[in-house]
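The other protein chains are all here in position, but one chain of the complex has been omitted.
Each chain gets a letter, A, B, C, D and E, in the order it is written, and its residues are counted from 1.
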Amino acid sequence: MPTLKPLSPVPNHIIKRCVDLAFAEDLGRAGDITTAGIISEGTTSKANIVARQPGIIAGMEVARVAFASANKNICFNIHIDDGEPVASGDIIGEVSGCTAGILIAERTALNFLGHLSGIATLTSKFVDAIKGTNAQICCTRKTTPGLRALEKFAVRAGGGMNHRFGLDDAVLIKDNHIAAAGGIKPALLAAKSSIGHMVKIEIEVDRLDQLEEALELGVDVVMLDNMAPDILRKAVRIIAGCALSEASGGVNLNSVKAIADSGVDMISVGAITHSAATLDLGLDFN
Amino acid sequence: MPTLKPLSPVPNHIIKRCVDLAFAEDLGRAGDITTAGIISEGTTSKANIVARQPGIIAGMEVARVAFASANKNICFNIHIDDGEPVASGDIIGEVSGCTAGILIAERTALNFLGHLSGIATLTSKFVDAIKGTNAQICCTRKTTPGLRALEKFAVRAGGGMNHRFGLDDAVLIKDNHIAAAGGIKPALLAAKSSIGHMVKIEIEVDRLDQLEEALELGVDVVMLDNMAPDILRKAVRIIAGCALSEASGGVNLNSVKAIADSGVDMISVGAITHSAATLDLGLDFN
Amino acid sequence: MPTLKPLSPVPNHIIKRCVDLAFAEDLGRAGDITTAGIISEGTTSKANIVARQPGIIAGMEVARVAFASANKNICFNIHIDDGEPVASGDIIGEVSGCTAGILIAERTALNFLGHLSGIATLTSKFVDAIKGTNAQICCTRKTTPGLRALEKFAVRAGGGMNHRFGLDDAVLIKDNHIAAAGGIKPALLAAKSSIGHMVKIEIEVDRLDQLEEALELGVDVVMLDNMAPDILRKAVRIIAGCALSEASGGVNLNSVKAIADSGVDMISVGAITHSAATLDLGLDFN
Amino acid sequence: MPTLKPLSPVPNHIIKRCVDLAFAEDLGRAGDITTAGIISEGTTSKANIVARQPGIIAGMEVARVAFASANKNICFNIHIDDGEPVASGDIIGEVSGCTAGILIAERTALNFLGHLSGIATLTSKFVDAIKGTNAQICCTRKTTPGLRALEKFAVRAGGGMNHRFGLDDAVLIKDNHIAAAGGIKPALLAAKSSIGHMVKIEIEVDRLDQLEEALELGVDVVMLDNMAPDILRKAVRIIAGCALSEASGGVNLNSVKAIADSGVDMISVGAITHSAATLDLGLDFN
Amino acid sequence: MPTLKPLSPVPNHIIKRCVDLAFAEDLGRAGDITTAGIISEGTTSKANIVARQPGIIAGMEVARVAFASANKNICFNIHIDDGEPVASGDIIGEVSGCTAGILIAERTALNFLGHLSGIATLTSKFVDAIKGTNAQICCTRKTTPGLRALEKFAVRAGGGMNHRFGLDDAVLIKDNHIAAAGGIKPALLAAKSSIGHMVKIEIEVDRLDQLEEALELGVDVVMLDNMAPDILRKAVRIIAGCALSEASGGVNLNSVKAIADSGVDMISVGAITHSAATLDLGLDFN
Partner (left out) sequence: MPTLKPLSPVPNHIIKRCVDLAFAEDLGRAGDITTAGIISEGTTSKANIVARQPGIIAGMEVARVAFASANKNICFNIHIDDGEPVASGDIIGEVSGCTAGILIAERTALNFLGHLSGIATLTSKFVDAIKGTNAQICCTRKTTPGLRALEKFAVRAGGGMNHRFGLDDAVLIKDNHIAAAGGIKPALLAAKSSIGHMVKIEIEVDRLDQLEEALELGVDVVMLDNMAPDILRKAVRIIAGCALSEASGGVNLNSVKAIADSGVDMISVGAITHSAATLDLGLDFN
């Protein structure tokens, strides 16, 4: 079993922006009026973040920032690192300090942790499903608006790879671009002549003849869109290592193994970010 | 069958903030380098937003703002209003104008539309499952950070009701508050003495004896947490219309009907916001 | 005499936003050029914040954040808590540390403290004026733009209650809504069918016949607009505890006692937020 | 009687920032739920902004932006320009268009207009009180946090002059600076050597001997702090036109004329910004 | 001579953010007090933006947004597109409309235009200096903080290519990374195993033996740091098309031709963004 890849962290300013936004929408103008009316100042507590179902954890640093934002003196001890598996009942982390602060941050922290761990967990299911093949699972731009950097991190935590982060860091020529340019060749040539030398180019092809045209001109990655496993296999043979191959379209936990067996390098799955259920986590006061 | 309730719109500044954030994270520093290199300036297109599976639509105004943000002159014609059902293949809306602008906004618009329609669709399934009862489905604070107002709107579009929007607009006394206050009575009294006259109070109870204590002191809503349908039925009888009753905990599409049959007024379901899969939508160029 | 209600604090991010804005507009692009040119680096001082007239204090936490924003190492000792009375000459708090930082934050801190204490002080005058009655003083949405959360806090510090914080956290049906809807009944029914179960409804009535129509349909609070004390008394009798009653319109320190004697539950006073004079405070260097 | 000075407008981005902030705090997350539930889409209205007491108007542009922010198609006709007087009952402006938009913006627009017109009105009372003298009324930095630029505009609308806008655009050497520097001379020399050639210098003096020391070194403005009218008169004679003179401290509508008669050039009044009551305005639907 | 590459535009939200910031720092709290006091409302003018020295233009869209921000009705006609050359005296663009608006935006528009055109002009000098070779000029991350996207655009306008936009869109392994990792091999392997398939890898080498080690492992681009032309020539021969070569370090207008003649693919020049003098432009009123 390969060791987990090092997890490139999300930039601090993005975590902070996401947490600030979450608090602003949860605290509104009057703050936590329930806690303010009931919990005496100076009360302190300990509580555990507990997994209520098995999965892969992602978002501990976001949770830490959330509790710290509510009250600077809340201690947050991480028991399970991002990318590690948990069983139902496992204690993921422990918070201690100002009770009011813990209650104020509870939902915000859990919303992030549950959402990101849900993505990591679903990603890891796809990764597990293709174990033994050479393929890797990667994400798409089908992410929840405002949370892309965090969700792409969760994909990494789940053992997946990241596709491009936006429209600006890599070229992906799709069917509409090809149609507008009048074919694969003019599209590829136009793209190549307009970008810098640090930018990769991927092109989407639907048929094997398109593939050959693309390979002739040279391209870093070929997206094989909605092809059946046997067609994928042929495509991989045609590519012959001259580009990376990426299968895409209609991938699910039932179909992914057959796709991976075709020999493609990457399998991109929108569902891991746009349709992952939350991982059920709770905060239990001691 | 009751007519759909009027949909209170999301404030403009929230839609704008969400769309701006989504564009910033998708366009990065260099913008859509694929489109810029390939699509000639002045090219125009028409495209349809099409449902690839049945569901309930939510987020058309967000999509409209997304396309308008990419290019002021893109026309956006809404075929299906928020809250309306679609079948697979239905055209939801139509965009026309600057091709580059349409391509730039495509993923952002679809990410919002798919996410919100997914929530509306899942909500409507819960609503449908309890048709014929007096209960209503409502949401929780278990929402995706940064998108709460939009997601609560999607719940309304799916026929659900909104629970409180944050920690500040209603009191919800939970187990930890009760424990910290030393019981239901001191917790309720403390809360009542600290809030304004326009704020409702809900209290969570786990057992029927707690319920009676709460009702004696007077409360607007009682959350009946994790109670089996027969216990819920007893609770509803005890409440006898003196407060609204809200069932909560472990609600899913299998269990919801039996819960509703107990006679409770509200059933809160975290899953409709934290675990809804996206509704599959696509943009087809004509 | 009842003990002061616990003061629900203003969310940190709102205080920070208000203080940041105040510093930005006071420091401009070049900062405190007087202090920079004259006060040697490393100079430290002690200074007292002193009341120059009697009143009720509100805003100490805002002042603390202001001094801390100017220089992290300034100590701020609170002598008088928010909600407590001061006599002329009383020391409210004490700052010590970097002289330049104290001078830079002085005006910002005093502007907040004076403004909020002015509101708390005027509120307490209304509260004192109706002592012995069952009525409570509450605020309105007639607040200074940008400072609503802080001003509503100051009202609480002065012994008043908070009305709704915005257009979104409670329903208040006014004359124009009634006119547009074609009467009290259609307006109330429309409102009821469109909101969640955690939202209270108040309706404004000008005449006693309107009141009876509203009560029949059920409503949480009735605003009795611009009614003379004897009419108010009749209204209270008609309401008979089936809703909270709120007197509104033309309330001042001369008229408020007679209004309270009518038996209403709440008296809303715009003047406490929109027309309170500052409380005169100064910073005296030792 | 001199003609009103041209009113330098507040920069657009400041008006926009203030209005955006006001809407954000009023609309919260759910928007105007009363109006959304009751007012049918497409309904239009006309309404007048009416003065309910006499005064000087300020803030019409802010009101215009507020209504336009709620709905782009609301027409706003200005009947009374900023700086002009109104009698009770006068129509100040007229709005027409989308009823929901008008209702949503009503309180925000009136809060700004009432607050700023209140400042303009109080300023004009001070200006009127010293008519026939050579003195002018000016404001201070004792403004409501976040609204300084708007409040300074309102002072101009009321016929007053603006003192410096912040700590950065002019030097004002106060008692604490003098004490820290070890005297008037070292303070003035330090300040002069550290600032640019486009920056004016004012120094605060409490006694006539300080005044002479300051004048010897040369200074643009002398603040005569808390001096009785006869001392002010002596000070003006000593200054003899070599600097502008500004009386400050304890100025009210009773004392201001005697102060002005002393011959000072400027009289600064904190009350016009920190203690002006709102001007009573209303929105009457036709 | 090759045709100019299509210029990928800077995302709108970046232009808007830059222009808003520029206006905020120029208008401050009181706006353009000179223009407000002197120019009568309603006055209109025409003015030309004129080159006072030859160069390449960049930033016309930024200038357009600047004038439009000052006043919506100012017309801006572009005579010279971004990327085109101008001679001294050439009219670049023409503004007409509200005189006050033109005066307010003049400096902001010219500051952007002059700065970006200065970069484009200096870039084009480097590009011209290596005409006839196969090398291309590219930029670095040595840009003015806050303006990177605009400056990278200006480089494109001047005929240069863009290196990576930030630390996140491509890997560049430098000497310190190599030292920390314990050599080229461990550094490259670590980098390769942690990134997605759409990310390019460049490694900096100082000596030819390092180069061979890097090529064995496979890498997209090799940065040849501070090598003399004859060493570069050897390096290019060793690379033999297996990677792109980028010369870097100590490049100036005197040295660049010899570097290009070595056969490298790219030459990165920090000076084109960090040391370009402004292009002298003026606004002449008709």
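Points to keep in mind about this one:
The rule is simple: contacts are C-beta pairs under 8 Å (C-beta built on N, C-alpha and C of every residue); 3 or more make two chains touch, one makes a residue touch a chain.
It should be emphasised that the depicted structure is a prediction, and the values quoted were computed from it without experimental measurement.
Note that the absent chain touches A, B, C, D, E when the full complex is taken as a whole. From the options A:Asn48, A:Asn111, A:Asn162 or A:Asn176, the residue with contact to the unseen chain in the full assembly is A:Asn162.
From the options E:Thr123, E:Thr143, E:Asn162 or E:Ser262, the residue with contact to the unseen chain in the full assembly is E:Thr143.
Within the complete assembly, E:Ile104 is the residue of E:Ile49, E:Ile80, E:Ile104 or E:Ala154 that touches the hidden chain.
Within the full complex, the residue among E:Glu61, E:Asp82, E:Asp169 or E:Glu246 touching the omitted chain is E:Asp169.
The omitted chain makes contact with chain A at the following residues, 6-14, 148-149, 152, 162, 165-166, 169. The set of chain E residues touching the chain not shown comprises 18-19, 21-22, 25-40, 43, 45, 99, 103-104, 107-108, 110-112, 114-115, 118, 141-149, 165-169, 171-174, 176-177, 179-181, 187, 190-191, 193-195, 199, 270-271, 274-275, 277-278, 285.
Residues 5-6, 8, 11, 136, 138, 161-165, 168-170, 190, 193-200, 202, 220-221, 244, 246, 265-266 of chain D touch the missing chain (whole complex, contact as defined above).
We take it that only the chains that are shown with their structure count from here on.
Across B-C and D-E, the chain pair carrying more C-beta contacts is B-C.
Chain A and chain D, compared by their mean Cα positions, are separated by 52 Å. Centre-to-centre separation between chain A and chain E, using Cα means, comes to 32 Å.
Counting only residues that touch two or more partner chains, chain B has 6, 8, 27-31, 33, 36-37, 148-149, 162, 165-166, 168-169, 190, 193-195, 199. Chain contacts in this assembly form a complete graph, since each chain touches every other chain.
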